[in-house]
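Partial view: only certain chains, each at its native spot in the assembly.
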């Protein structure tokens, strides 16, 4: 199978085979980061632009490291200092980056669909690094990569996603990817944080955390952001932790080898206890390591696809 | 002809031959950005410092890409995080960068003459990336490069520059460069935005946009910034667009092949209509592409000149 998409916009649009190709490509790149000289020349002389309209150190740094290990030149643009300030449209910004003869734009944007819109207007590659509440495909891919690496096969696994499902692009991308590969997905959250139409995505829904954990092979714990609740943040955090926090006690009723995952940064004592975050079931830091491999694979594949097209039109 | 200046401060101080040398050097670098591996080792092991006292994503990124395609190491310093905050003088900052054994400082500064002052105090190269209302030489060079590439010869061309001439370093640098190469320049703006002494620079002046367009081979449309006008911004924008905006209707009375240029970022519906910006006469994105080639040429030439001097003093 050959990868043919110039962009990675979301997991919804990918076939099972395409997801598997990214995962197997990531497997072969993973070894690079354990070498003494962590570098391959795959993207030498290419220009990768990190275009971040929302602050995100983790994702930006992960893409930057991935691109540099592929020997690409990396340019960081953050909205703070961007011409966005001056009112340029997203498409104009994209066209300008294309005109610099950049090869790949990695974009984080607060609007759902922003990456897809940009991709339609450009010949260069666009990789979605999170668009509004829509998708965060590389996060889901690294989650699934980690599951596969640890548990061998994704098909047939029971995976529970716990947290603010309604506002989580991580949850959506995971659901698309996991169900495509044949996993059974359960989402668990307070009722207000579950979107009304979520069952149409092929998932089970519960607001009972013990039910979500009992048969799970893995639990993916989402970050809870109570910051905007002002002085109510603290009581809400306590309440949430009591009702949904992943604790050792709760895990004691789950499968012994359940994997505990989290996209980070973790809130200790809010959605997860420190004991669990640092415990034997946690693969949270391995997810971070796998993120480099998955992003190297994605950058490599979209670049190759564009090259293929370039040859075809010659 | 051999380039002998360690700095590029403005087009005023250059001879016609020097301008032409930059343009021909840029021609030979342009091809690099269309290679699969967009990199030449010309500045390998050199350190280029982008020192930006004003935010400017476009210019900073263009220089960063240019320097990296020449294989230089690039360090970005923005005032936000700079020791400038702590009250260090510009010259001290420059001397410190020189002491790091950097090779080239690319500086954007809000004071006219800042780059020239820095250059006088340093042995390393200074490239002016915009100083107050004074000059923005690489922008004008890429404008002229584009004119030449599209129209063959600059001498004898009629070029109109439309917009806030009084506060535009882009206009000033273009006037110096274009008149040196034998183009006839017309500036067009509301009377308040035309400096009193502008005719001494050898240009024609008009506040009638149709007159500015009628014989023009190219029109360079400047960005209008009404942001500081607060609630008056919107009515002023409408008024400006009505009186000076470059629209398809206005262009219909100009030469059929008139080139439409803009230093970007464009304000659609303020100084230019979307139809024109995206139309067949527009070379706005080609200007961006040419900016890389021109900046590669400038970085290469000033570095060579310094090398030459270094040898002489050995």
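Points to keep in mind about this one:
Labels A and B are assigned to the chains in the order they are written; within every chain, residues are numbered from 1.
The criterion applied here is as follows: a residue touches a chain if its C-beta (ideal position, glycine included) is under 8 Å from a C-beta of that chain, and two chains touch if they have at least 3 such contacts.
Remember, predicted model here, so these are calculated numbers, not experimental data.
Of the identical chains making up the complex, 2 are displayed, while the complete assembly in this file numbers 3 copies.
What we mean here is this: only the chains that are shown with their structure count from here on.
Chain A maps onto chain B through a rotation of 120°, based on Cα atoms and reported in steps of 5. Averaging C-alpha coordinates per chain places the centre of chain A 39 Å away from that of chain B. Only residues 33-39, 55-58, 60-62, 64-65, 68-69, 78, 80, 223, 225, 227, 264-268, 285-286, 288-289, 291-292 of chain B touch chain A when the two sit together in their complex.
Residue ranges of chain A in contact with chain B, taken from their complex: 44-47, 49, 73, 75, 77, 80-89, 92-93, 95-102, 307.
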